[in-house]
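One structure below.
Here the complex is missing a single protein chain, while all its other protein chains stay put.
By letter and in written order, the chains are A, B and C; residue numbering begins at 1 in each of them.
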Amino acid sequence: MASLITEADLRDRISAFLADHDPAAAAGGGDAERLAFLRARFDAGLAWVHFPAGLGGLGAGRVLQVVADEAFAAAGAPDNRPGRIGIGLGMAAPTVLAHGTPAHHERWLRPLWTGEEVWCQLFSEPGAGSDLAGLATRARRDGDDWVVDGQKVWTSMAHVARWAILLTRTDPDVPKHAGLTYFVLDMTAPGVEVRPLRQLTGEAEFNEVYLTGVRIPDDHRLGDVGAGWKVAQTTLMNERVSIGGGALPREGGMIGVLAKAWRDDPARRTPGLHDTLMRLWVRAEAARLTGLRVRQQLAAGAPGPDGSAVKLSFATLSQQISAAELDFLGDEGLRRDSWAMSRPEEVDFTGRDAGYRYLRAKGNSIEGGTSEVLRNIIAERVLGLPAEPRVDTRVAWKDLPR
Amino acid sequence: MASLITEADLRDRISAFLADHDPAAAAGGGDAERLAFLRARFDAGLAWVHFPAGLGGLGAGRVLQVVADEAFAAAGAPDNRPGRIGIGLGMAAPTVLAHGTPAHHERWLRPLWTGEEVWCQLFSEPGAGSDLAGLATRARRDGDDWVVDGQKVWTSMAHVARWAILLTRTDPDVPKHAGLTYFVLDMTAPGVEVRPLRQLTGEAEFNEVYLTGVRIPDDHRLGDVGAGWKVAQTTLMNERVSIGGGALPREGGMIGVLAKAWRDDPARRTPGLHDTLMRLWVRAEAARLTGLRVRQQLAAGAPGPDGSAVKLSFATLSQQISAAELDFLGDEGLRRDSWAMSRPEEVDFTGRDAGYRYLRAKGNSIEGGTSEVLRNIIAERVLGLPAEPRVDTRVAWKDLPR
Amino acid sequence: MSDLLESPDEVDLRAGVREMLAAECPWQSVLAFVSSGGEAYDQKLWRTLGTGMGLAGLLVPEAQGGAGAQWRAAGVVVEELGRAVAPVPFLSSAVVATTALGAGGSPALLGQLASGELTAALAVPYGLWKAPRLLSVAGGVVTGTVRGVADALGAGLLLVPAEDGLYAVEGSAVRRTRVVSLDETRPLCDLEFAAAPARLVASLEAVPCALRAAATLTAAEQVGLASWCLDTTVEHLKSRYQFARPVGSFQALKHRLADLWVELTQARAVVAYAVADLASGGEDASVAASLAKIVGSEVAVRAAEECVQMHGGIGFTWEHPAHLYLKRAKATSVAYGSPDRHRARLAGLVDLPLEAS
Partner (left out) sequence: MSDLLESPDEVDLRAGVREMLAAECPWQSVLAFVSSGGEAYDQKLWRTLGTGMGLAGLLVPEAQGGAGAQWRAAGVVVEELGRAVAPVPFLSSAVVATTALGAGGSPALLGQLASGELTAALAVPYGLWKAPRLLSVAGGVVTGTVRGVADALGAGLLLVPAEDGLYAVEGSAVRRTRVVSLDETRPLCDLEFAAAPARLVASLEAVPCALRAAATLTAAEQVGLASWCLDTTVEHLKSRYQFARPVGSFQALKHRLADLWVELTQARAVVAYAVADLASGGEDASVAASLAKIVGSEVAVRAAEECVQMHGGIGFTWEHPAHLYLKRAKATSVAYGSPDRHRARLAGLVDLPLEAS
């Protein structure tokens, strides 16, 4: 095994790069300057340093990514707006890297990382949520192409995406996990229709995507025909890792909003609400420390299952804290800023009103794997408890009750 | 349908009976006087008035039982110590009545009701708790007798019982519900061994009962061979009805103990504990009102499923309230009266120390059907949610994994 | 002890209201109402319900043109309206405002309310749980502001508690600013009285009684709301398949719904007791009202939250009715005193004070 890049090496390379490419000018310039800077950073292997050389990385340890990101940020360099391209960075890229051909890598990874091309994920369907492997979107082979028909849902960024990772059923006559195939879909192809999906907050972060006779060249397939479930595991595993989230200071998240409300408004305080506040503060701090410990485990190269605890408790806490805030605000909490349908690209838990937080938080236990599915995973994979009797794994997909 | 006895009729009969049988003398006399009074009450049909005439009743409506009990209590008459013979009254008697022969009725019901003969219930086994139908105690036919071998557990009153209702497996080659047969067992028969079962409070309310080559005459069978499950349903249905419990005044139960502790000791009060106290007070009062409503439904001849709510919430509440009491008492709550092994015949939730309540309450969600089983029953029978996939109902009992 | 069971008349009333609402107020029309966001309440529905069925005058004495019915009947109606999250001012006008006017209220006014042609709102914040802030009236005009009043936007008349009594102010004489409300099925508005002409219509005596009734009947509404959520969730889980099984066969969901059913069963008993106690003159009415409001609020919010969660993604969308119930549940939990406020009040009523006396 080749020796890995050290932190000192990396810092040297970054310094050299920054000497050649003025970060401030790139940040202060227009889109073109910004993009040129990001492309150069990619080409220098300083984009995602744990990716292979030539594909934006240096084959370095994953730990060093933090070093690179912090160094560029400290230098005032423009970033690739990671909040906007999270699906590409977190899910599509590792999957393309692991299952794509060199031509795929060459075509897709650079514009993905620079943010020139936004990606979205076409997995969930109205009839296949928790049971993703039960999906029905059909892909049929036709010459060198595949023809796809079906409906996907809960697709964030679909309305601005250039590419999608797409999971389809290519063989309904075998058990459900065996009949899936994984593609990269051109979102500008004829037959792709994107409709906003309005959610209970009034806005539409997500979309429904209708696929009608959409042609995908076989060359855009990732992995073998029928191996889609295996390929999708790469995507989903990376989703779970990335949900571990950033390191926040104490009171850095939603609990900080509640704590501020409490401090700002002594007249609303009651003993009962104080008890609730303190219970939530403790749980939020416990969750935060757990997140720190998970990051230390990752950094030490010993990722454990504790990340599941982070996602599960995040959902519970965001719901409980936002509910407590409404309880604290009383009458004033019944006032919202707006019900207008907008198309936000990020969830803003600390900037909006209390009603938004309460409502939006309801999605945290549904999106990215419901809390129920997560509890099943913890019970079976972490604790080793036995699976329930399964009735769906040995029957041809087409014969399953639905 | 013959016209039922009216309340006025019943009151007349009771007055007439009391004119002939001095209740005060019976109560003040010895065991013999007391027993004579109770036997006379039985023979007058004033024992359980909804039982048939000749078997201690008048074929009256179930509602009128309250009238009779209150009238006798008001007159100062001795009662049959119902707390001691609850299993006989609540479970054995309705089963014997429904599935026994006239000879059975004649032999067993009167001494059961007067308390001369205590009954116990031999259903649960170490390997068959929630899954009662999976029980293993074997009964084999031998001439006019059955020979029983096995072990039963959680048998209250077994050490003082004269008779037991007993559920056995008579055919292991059929699915589990089909191979059961129901008997009345003479607890003095050779081969019956009763051992106290010490519980985490230190005492032993319950017993283990070992059955080794115990002979039961076929004449003591209730229901057909193989029909034991159906007969047991009568027993269990009556258990659930009887658990609905008596009408308590506000703060009549364990919550009253906690409320008194709170009132008596201002120095221990904190805002956090106050919130807990009030939440529990509210839930206890809600449970109490639910119990009253259940009684009104029963009295109106329209029993609903609400009784299940009473049992489930009783278990939860007794645990939460007793835990809160320990939290309130702090250091003082860590002192117990005794760990001595005694053999109490009743649970005394209001007379003992806080540690006893905390520990004993743990049993409330296990005994008489676990809270988990009760939730299944509510979900399936009340809400109509579908059953889980079953793997145990079509296989011969002997072939089931265990 | 109060009778906690429903009478045959009440059973009939419930069936009638439910049938009408099924026809006139399906959730699609509530969603359309909320999505359009312009109206104060559903006027067509209110005409059918208030005038057509005569429910506007349910609690108004027969002498004043009402039905002279009992609180128990109002409880049945409110519960059904809660099941339908119906956007009509029954609770605010036919219960709260009508009660605030009291026995001594103007017969003409009560008659107008009974007919359903006029609706009134008590000009207090929706979350009020103790004595209202009193406005000042001098020279026949009132000045001041009240924030966040329920159903005041479409009310013909606002009833203003002032130092020397309850005053009536024409809705048109008040500057009313619609609030973008968490619960748009019952929008709030801010009131600004700028020397608005006001006439004395009743004493303040009946106002505490109106607030007690408001808390109690809001709890009835919450029971109806929670019932809908539970029923709808159960139906969804029976028909939704994942992993080739109905989702309702998964035990973790079954147990949560069983617990919810227990809580709802208890709330039903508590509300029955509280409404019956209002009806009987109510020596225990304050305890019962607080109890009901606590238990009702908790079960409504929990039922609505479980309804959203157990519907999965679909329950998170605007096009599914679950959010209408979630928002109503959360808003009603604040209305007329949150559980936290009522627990504090209850502590005083049942001699379980936090502080040493």
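Going forward, contacts are C-beta pairs under 8 Å (C-beta built on N, C-alpha and C of every residue); 3 or more make two chains touch, one makes a residue touch a chain.
In this text the structure is predicted, and so the values were computed from the model without any measurement.
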In the full complex, displayed partners of the excluded chain: A, B, C
Contact partner of the left-out chain, one of C:F33, C:F250, C:Y273 or C:F316: C:F250
Contact with the hidden chain (one of B:L112, B:V153, B:L167 or B:V257): B:V153
Residue in contact with the excluded chain [from A:D22, A:D306, A:E345 or A:E367]: A:D306
Positions on chain C where the hidden chain makes contact: 250-252, 254-255
Residues of chain B (touch criterion as defined above) contacting the omitted chain: 124, 126, 128-131, 134, 153-154, 197-200, 202, 270-273, 319, 323, 326-327, 330-339, 355, 358-359, 362-363, 365-367, 370-372, 375, 390-392, 395, 400-402
Positions on chain A contacted by the hidden chain, ascending: 259, 262-263, 266-267, 269, 271, 274-275, 277-279, 281-283, 285-287, 289-290, 292-293, 296-297, 300, 302, 306, 308-309, 312-313, 372, 374-376, 378-380, 382-389
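The definition used in the following text is that only the chains that are shown with their structure count from here on.
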Farthest chain (mean CA position) relative to chain B: A
Central subunit by CA centre of mass proxy: C
Between chain B and chain C, centroid-to-centroid distance (C-alpha), Å: 42
Touching two or more other chains - residues of chain B: 271, 274-275, 278, 388-389
Contacts with 2+ other chains: residues of chain C: 245, 250, 253, 343-344, 354
